[in-house]
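Accompanying notes for the structure given below.
Only one protein chain is missing; all other protein chains are in place.
We call the chains A and B, going by the order they appear; numbering starts again at 1 in every chain.
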Amino acid sequence: MLQFLEFSVIGVASGSMYVLAALGFVIIFKSTNIFNFAMGEMMMFGAYLFFAATVQLQLGWPLGIVLALAGSILTAIAIERGLLQPLLGQPVIVLVLVTLGVGSMLRGIAGLIWGPDIVQLPDFLPRAPIFIGDLLVPGKLAWGCLAVGIIATLFILYYRFSRAGIAIRATSSDQLTAEGMGINIRRIFTLTWAIGGVLAACSGIVVGSLNGITPTLGLVALNVLAVVMLGGMTSVGGVVIAGIFIGWVETLVGAYLGAAWQAFMPYLIVLLVMTFKPAGLFGEQQIERI
Amino acid sequence: MQRLFDKMVTRAPDGGSAAAGLAAARPAPAPRSTTLFQVGGWLLLAAALIAFPATGSGYLLFMATLVAINVIATAGLNITVGYAGLLSIGHSAFIGVGAYVSTLMMIHLGTPLIVNLVFGGLAAFLVGLVFGAPSLRIKGVYLAIATLAAQYSLYFVFQQWTPVTGGDRGLSVPGVNMFGLGDKGLYYFVVGLMVVLLIVARNLFRTRVGRAFIALRERDYAAEVLGINVVRYKLLAFALGAAYAGVAGSLLAVFLRIVNPDQFTLLASVFFLAAVVVGGQASILGSILGAAFMTLMPEILREVLEIFGPRGTADVAGILSPLREFIFGALIVGFLVFEPRGLAGLVDRLRAGGRKD
Partner (left out) sequence: MAELLEVDGISLAFGGIAALSGVSTSVKQGRITAIIGPNGAGKTSFFNVVSGFYRPSAGAVKFDGADILAMPAHRRSTLGIARTFQNIALFEGMTVLENIKLGAHAQLKANVFTSGIYLGWARREEAALTQRVDEEVIEFLQLGEIRDREIAGLPYGMQKRVELARALVMRPRLLLVDEPFAGMNVSEKVSMAEYLRRCVTEWGTTTLLIDHDMEMVMGLSHHVAVLNFGKLIAAGDPETVRRHPAVIEAYLGAE
């Protein structure tokens, strides 16, 4: 029983790791209607930027975070401005295909620069384990979870209350009306991608500091898709709950059935959600207007 | 030489077409009268394909057979992605289904290849239906996620169902001796099948089936009013692409003499997407050009790296893999942005230019 609880706590904490990337995915999908298949790679790339700044250039972790975020924002904006905006008005699958291609490119670039082997990020999260009663939670995981919580809260506050956040929400609910109200849609798209870049980099740094990073870190993050499917593509709150839930299930499955099942689990969830509750647990059922 | 493909490719636009990307894909034109010149071209092409093994090079024969297999798989994906506008990210998993089913039949039932590959294709078709049905009921784009799930789920099955699939080690496939000609026999068989399957794909777009695919790519609500069962046709377009993959997989198994999970990864699926985009969406000629380009490109890359790259095979291998990922991705992105009609579009333009002279 204690073991189960321990796995559960670890699972919930590692589930929270998905939340940031999933939020980035959702916000981009909401405002631009694009499934960003490069989300995981943006996450991986952000982590490598952090690695380059802190380990390779020895700049210390606070500056490292700033540089990683800046680099990630620039990458996201470059993708959006350079590749997606010229294709605006094309069928959605063209845009999705572009993100898939960009993901492959980023993976290749990381492999060429940093090699295929795992590298460790500097220990900026305390290692000492934390006890909740008899339950042991690895220190990095607990602090990482806390960091995610803070960033996610900041994001949600920004999304709810800032002028830009309101403009993004207006755009995602009705592009035409938003445009009529004087919102510059193209700038909102860019802003959304920039925010997506921030969330991706934060997520990459936190996840990477737990287990180290490789160029394929982004592929593992495809689990994020399961999170957003379950949460309901468009629901910011739903994604948080779904992320934690999937982390929990995945960890338990991994603990009792083995790693292969753990890796397969998110996709099983995707298929189940599609079959039985296509709008996700918290997504809105949309009537498409013609 | 360009005229050889006259019957397969579609007419070039008169000028630069404003509509780009998927929307610019051209359906088959109304059949035109066949000129003597075209007949001559076809005979020449057939003769070249038949005479090819006479080059005597085992390497060239190997590459030619591989290209032909990849052409079949690419043509299938092009039906799904190019013609019907549905994004499948798990194409290699369906190749895997065909490869395993066909190999298992060969090992356990001893049935001939022609039977195995029919069942390989059928199995991939059915597995495609299973993965396609839930997502296509919702919305076309969700297929992208469902096929990604298929990629990982099927990989999981290939890898974990050890008693049947041989796990990570996979299965070794007994050799087949086609027409008593060994490797050459397999080459002829694969190329013959490729031609048949390309003609089938082309024929689909002469009739209501192919028209319906294109209609739902462009405006599915209008397709519905015309009496097209949108969900059913989307499923059909997707599963048909998977069936082509299954046939290609059956061939790949007997060709490489081994089947294992690592042949059917996400990278392999991206390879075929790149082949479709680079060759030209919604174009039979595009499938041929794209598959050939993508198959030969890594070979050329390796040659180049061996001459100019770092010394030592380990280093070359270490660079080759990420470089390939980068190039696959860059080709997809670059062609979508700068040449949405792919190599086939380039060929069309060249021909149009040639005619004006």
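Please note the rule applied: a residue touches a chain if its C-beta (ideal position, glycine included) is under 8 Å from a C-beta of that chain, and two chains touch if they have at least 3 such contacts.
Nothing here was measured: the structure is a model prediction, and the numbers come from that model.
Student: Among B:I114, B:A222 or B:A317, single out the residue that touches the unshown chain.
Tutor: B:A222
Student: Touching the absent chain in the whole complex: find that residue among B:A282, B:M297 or B:L323.
Tutor: Spelled out, the listed residue whose C-beta touches the missing chain is B:A282.
Student: Of the residues in chain B, which ones touch the absent chain?
Tutor: Counting only chain B, the missing chain is touched by 13, 17-19, 23-27, 29-30, 200-201, 203-204, 206-212, 214-215, 217-219, 221-230, 236, 240, 282.
Keep this in mind: only the chains that are shown with their structure count from here on.
Student: What whole-Å value do you get for the distance between chain A and chain B if each is reduced to the mean of its CA atoms?
Tutor: Roughly 32 Å, centre to centre.
Student: Under the stated contact criterion, what part of chain B meets chain A in this complex?
Tutor: Touching chain A: residues 20-23, 81, 85-87, 89, 131, 134-135, 137-138, 140-142, 144-146, 148-149, 152-153, 156, 159-160, 217, 221, 266-267, 270, 273-274, 277, 318-319, 321-333, 336-337, 340 of chain B.
Student: If we count contacts the way the header does, which residues on chain A are in touch with chain B in the complex?
Tutor: On the chain A side, the touching residues are 35, 37, 83, 86-87, 90-94, 96-98, 100-112, 115-116, 215, 219, 222, 225, 229, 260, 263-264, 267-268, 270-271, 274-275, 278, 290.
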